[in-house]
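With one protein chain removed, the remaining protein chains of the complex are shown where they sit.
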């Protein structure tokens, strides 16, 4: 094991910009929102800072994962189904057999995350995409609160 | 799938306010702290920004989940117990049979998260509450570091 620290860049923190991104899902699965994040950041001329994401729901989640081979997302769904199977004798069944598994998956994956922004670009890894993971069987409208904290270009 | 971005609100980032919320748990289960977060934000007259939460422990976690039907929390505990059962021949048993499962649950759920604040209110979803999840069998005193980053009303 070894460690290497890059040169350090500093900027002023001046602005917080907030908007809500509504995402229509088509039932269980992953919806990539990376491009929508780029549009938000472009609109506010964001430069250096961090992008905070927050999902206002308890049966969906936010996930950063590979956006190359779609088989990866298929297997992620399989893995979640094995961890939180429908029909596993949950007490909370009033909202249908897919609801309690959806809550469990949402708890494990989480509903908040942040991605750094350097020189106007999200510092995502080469194969990383940002996704809303829908855990309910039916389509839903999901709201993601986007907040950029940092410096923007002068307009 | 479709996407819709709301109008963007901007504010100055000026202040970071930090406090520690101590929470006495009564053994395994979820303790809601949403109201305590509101009190902290009210005290500092927070307006627009983000609330960062950090739990200073490795056998409990921070969770955002449904605060309507308590059956949901019962099933979440069951799900965690199935993922990380006590008595599954863990190597680390020196602190009791509930300790290693507690570490696993803490890793999966996580100990840091953030919630946006818009116009002085936490932008939680309709059914969302913020919880300290206690994973040990016995009561514990847990510390959550609260940090608000953003703008406050003039006093």
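Here are some notes:
Going by the order they are written in, the chains are A and B; count residues from 1 in each one.
Here is the rule we use: contacts are C-beta pairs under 8 Å (C-beta built on N, C-alpha and C of every residue); 3 or more make two chains touch, one makes a residue touch a chain.
Everything quoted here is computed from the prediction, not taken from an experiment.
Checked against the full complex, the candidates A:58, A:106 or A:151 give a single residue touching the omitted chain, namely A:151.
Residues of chain B that touch the chain left out of the display are 13-26, 31, 33, 36, 39-40, 43-44, 52, 54-58, 83-84, 90-92, 94, 100, 103-104, 106-108, 110-112, 114, 143, 145, 147, 149. Taking the whole complex into account, chain A touches the unshown chain at residues 1-13, 48-50, 63-66, 69, 71-72, 74-76, 78-79, 83, 108-110, 113-116, 118, 123-128, 149-151.
Convention: only the chains that are shown with their structure count from here on.
Computed from the mean C-alpha positions, the centre of chain A lies at a distance of 18 Å from the centre of chain B.
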